[in-house]
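The complex appears here minus one protein chain, its other protein chains still in place.
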Amino acid sequence: MTSIRTDLAVEAKEIYEEQSQGRIPGVEIREDFESGIKITDVKIVDEVGERNMGKPIGRYVTLEMPDNVNFDRDVMDDVSKVFAKTLSDMVTLDKSMTALVVGLGNWNITPDALGPKVVSRLMITRHLKELIPDKIDENIRPVCALSPGVLGLTGIETGEIVKAVTDDIKPNLIICIDALASRKTERMNKTIQIGNTGISPGSGIGNKRMEISEKTLGIPVIAIGVPTVVHAATLANDTIDLAIDAFSSQATEGSEFYNMLKSLDKDEKQRLLNEILYPQIGEMVVTPKDIDLVIDVVSKIVANGINIALQPALTLDDINKYVN
Amino acid sequence: MTSIRTDLAVEAKEIYEEQSQGRIPGVEIREDFESGIKITDVKIVDEVGERNMGKPIGRYVTLEMPDNVNFDRDVMDDVSKVFAKTLSDMVTLDKSMTALVVGLGNWNITPDALGPKVVSRLMITRHLKELIPDKIDENIRPVCALSPGVLGLTGIETGEIVKAVTDDIKPNLIICIDALASRKTERMNKTIQIGNTGISPGSGIGNKRMEISEKTLGIPVIAIGVPTVVHAATLANDTIDLAIDAFSSQATEGSEFYNMLKSLDKDEKQRLLNEILYPQIGEMVVTPKDIDLVIDVVSKIVANGINIALQPALTLDDINKYVN
Amino acid sequence: MTSIRTDLAVEAKEIYEEQSQGRIPGVEIREDFESGIKITDVKIVDEVGERNMGKPIGRYVTLEMPDNVNFDRDVMDDVSKVFAKTLSDMVTLDKSMTALVVGLGNWNITPDALGPKVVSRLMITRHLKELIPDKIDENIRPVCALSPGVLGLTGIETGEIVKAVTDDIKPNLIICIDALASRKTERMNKTIQIGNTGISPGSGIGNKRMEISEKTLGIPVIAIGVPTVVHAATLANDTIDLAIDAFSSQATEGSEFYNMLKSLDKDEKQRLLNEILYPQIGEMVVTPKDIDLVIDVVSKIVANGINIALQPALTLDDINKYVN
Partner (left out) sequence: MTSIRTDLAVEAKEIYEEQSQGRIPGVEIREDFESGIKITDVKIVDEVGERNMGKPIGRYVTLEMPDNVNFDRDVMDDVSKVFAKTLSDMVTLDKSMTALVVGLGNWNITPDALGPKVVSRLMITRHLKELIPDKIDENIRPVCALSPGVLGLTGIETGEIVKAVTDDIKPNLIICIDALASRKTERMNKTIQIGNTGISPGSGIGNKRMEISEKTLGIPVIAIGVPTVVHAATLANDTIDLAIDAFSSQATEGSEFYNMLKSLDKDEKQRLLNEILYPQIGEMVVTPKDIDLVIDVVSKIVANGINIALQPALTLDDINKYVN
């Protein structure tokens, strides 16, 4: 079994299927299409599934956006709507209940700034409900938000800040947004994962230790992740796999060459990566050239999706008017 | 007595002295000069002083920077050093004790972004002391920091966030930085106030309600304030005072004209301001044209001053090397 | 006659009318309303009009936006459309003709950054028409754009850069966008002026000397100006006028007091302003607190208006899709 870790359930599934060529025990998968968006609904139902997927029991829905999403506002709105539907489906929340949205990541690092950027585009209403309740429609849900920064900027574990604020203001739901790393370049900035098991320690680009989850915080936690980078080491690894596959396909099965390739790959590949490549590219990431623009688009899509899901009494037009 | 509120003790003192022409009961004042910086040390010693100054018992030191500070890095360093000395003098703190620095204000509004900008230039060490203690000199103090945002961005009272985090991580000292409003344009971005009574509700540009002080948090709170704007209404008010003074000086004392001016001013001025000017300029502020640059310079000065004061084992050169 | 200079024809008109109480010789004025936007069309028809208005012969149309424009995307679109219609009406341009849009101003100073921000939101098509003509609809007009910076940033007169590029690429029309100063706070960021006489030297916030006009460049130049600041000195001046008016209204006409006020005002006011206020506030500006947000909104409105006017073959929806 591979040891390559991935933040995306849909990738864990792919890796399993590549290696085991079959249905994954302990996991239920449903695929769907809506408005050109591929929806993969992965349910890890027991401990066998946990082991196979390397992820805790729970539900992970992945949306794959159409390619033209960066250039067409209508497509962006379609994705926001499907995303909002998925999010609403994930958690039941009475309209008077308070949601706290947490934008994880480092605002100084473009591909890691997704969370804070989403937070900056949300409808924030909790204070209005408290300070001027008469002027706010009673169907508006109280929403508050926080961008806690990262350990290197604050000197405080992100999870500690979120827990402290949660204990104090007692919301009924937490939604976390975080930038992830993907194993495949084609998934970068094109995939949104919505999960109900929280954010696991050490995930993604940043360094987050303390879990943000229902287990640690006592209220439901929805984690929204978008892969915004591929580690350069992942790209190198995949490239070598491709090369080995290509060579193997040229060799006669059973020949000395074929057997050598089959035996070479694992050890040799690791040696190559560890000794030669990692020292140089360990901290490098692969991104599209126009990452600043792309993060802007994705943050709009995610923010609008959250706004729609949290304010069912409003239309997307209402929301667009409110949030400039 | 005037009802014009000011965030700066040095201005409260001036207003009192203008109106009462004399020493302020309950207040001790000491003035000094160092490296071209005027230092005004105001101690409010009892309740009489509190009433006269409109500020709680405590100490408020004001530094007035030389005019050329924006264009000369040596002068900037001088101000940082005098500021660090004042700060160190304000609170006794064992070298192993943890400081939490809080950057108040809205990062989207240039003159209100001072606090977050200062925080972004600090030496953050608390996590390093915890994670890699062997690699960090034992004389380095643990410092952590937070920019909690403002109510309109988060939906959560700033004071609530600060209290929650403080209760959780238990620092030994809090230093808050906030942008203030000044009554005089010449003081804008040229004055630093260091006080030991915390930040009072409703101060400054933003809307902060819950006090951040030793009383509410149980540990010493040093508040650093820099006036970065003058309210347009303040400028209008002062302009009318100037006009009335100028007219009065032309009139013979005791004449009908003189008496009329003296009687007119208060009511008429208020009517003018309230009915005519405030509706238009109530939300307006006066700033220098190059406010973006000026805030950048001031945030460097304040951040360096805090870095020096919190890390007495390091020189300014060490600090400059560390913080890029 | 007043010597107060204003960038806005609509303000020059107001000043004239206040002082002379009547129709302005040499000037034709037409007022209109459309989609809640007040349109004032000022035509200076001869040299008498030039002298009375302090502006060259030509046409100056001012749009005054509704107050809610900052919070409602539909209102923003309405303003863009009325603005586009005014712009199209100002100049006849065959669909194959090239337009060069020039964003004047300093991108480092928020209220002066309007021009560069507008330019960053335009549909730029000239290179596509040249490089991939087969893929571009023939009805798309070639548009190019430039943000030349300001003298202090480049060391080169802005007018020189514009003239050099114009002589080289030979567009058929120039549209300049610049941030102006207004005399009235209520007009700030709420007014768009479209004029066909170019940008006069020394206008606005920046320091522009070399005229950008049909006279200097040989092709039509449309100047779009939005007042984004009021000089603090203007506010002080107006406040004193208000005070004098208020006092005068209390005095019996013909009385000593009344006469004194009437005689005082001009000289005394100038002395006050020159000696006392200007040294302190000469470089200060009055802006709304949330100027960063407001400039963002206004730049979207102006950019969309230009996009609509320059690309009559496209709808606003098409444009929104293209420009992210």
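The first chain written gets the first letter, and so on, giving A, B and C; residue counts start at 1 in each chain.
Basically, contacts are C-beta pairs under 8 Å (C-beta built on N, C-alpha and C of every residue); 3 or more make two chains touch, one makes a residue touch a chain.
Computed from a prediction, not measured in an experiment: that's the story for all the values here.
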Which of C:49, C:115 or C:149 contacts the chain that the document leaves out: C:149
Absent-chain contact - pick from C:57, C:97 or C:124: C:124
Hidden partner chain, touching residue among C:28, C:67 or C:167: C:167
Touching residues on chain A - with respect to the absent chain: 108-112, 184-186, 205, 229-230, 232, 235-236, 239-240, 242-244, 246-247, 250-251, 256-257, 260-261, 264, 268-269, 271-272, 276-277, 280-281, 283-293
Chain not shown, touching residues in chain C: 108, 120, 124-128, 142-147, 149, 151-157, 160-161, 163-165, 167-169
Residues of chain B in contact with the chain not shown: 70-74, 293, 296-297, 320-322, 324
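Quick note on the criterion: only the chains that are shown with their structure count from here on.
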Chain whose Cα centroid lies at the greatest distance from that of chain C: A
Pair of chains whose C-beta contact count is the highest in the structure: B-C
Separation of chain A from chain C, taking each centre as the mean of its C-alpha atoms, in whole Å: 45
CA centroid of chain A to CA centroid of chain B, Å: 41
Geometric centre distance via CA averages, chain C-chain B, whole Å: 36
For chain A, residues that touch 2 or more chains besides their own: none
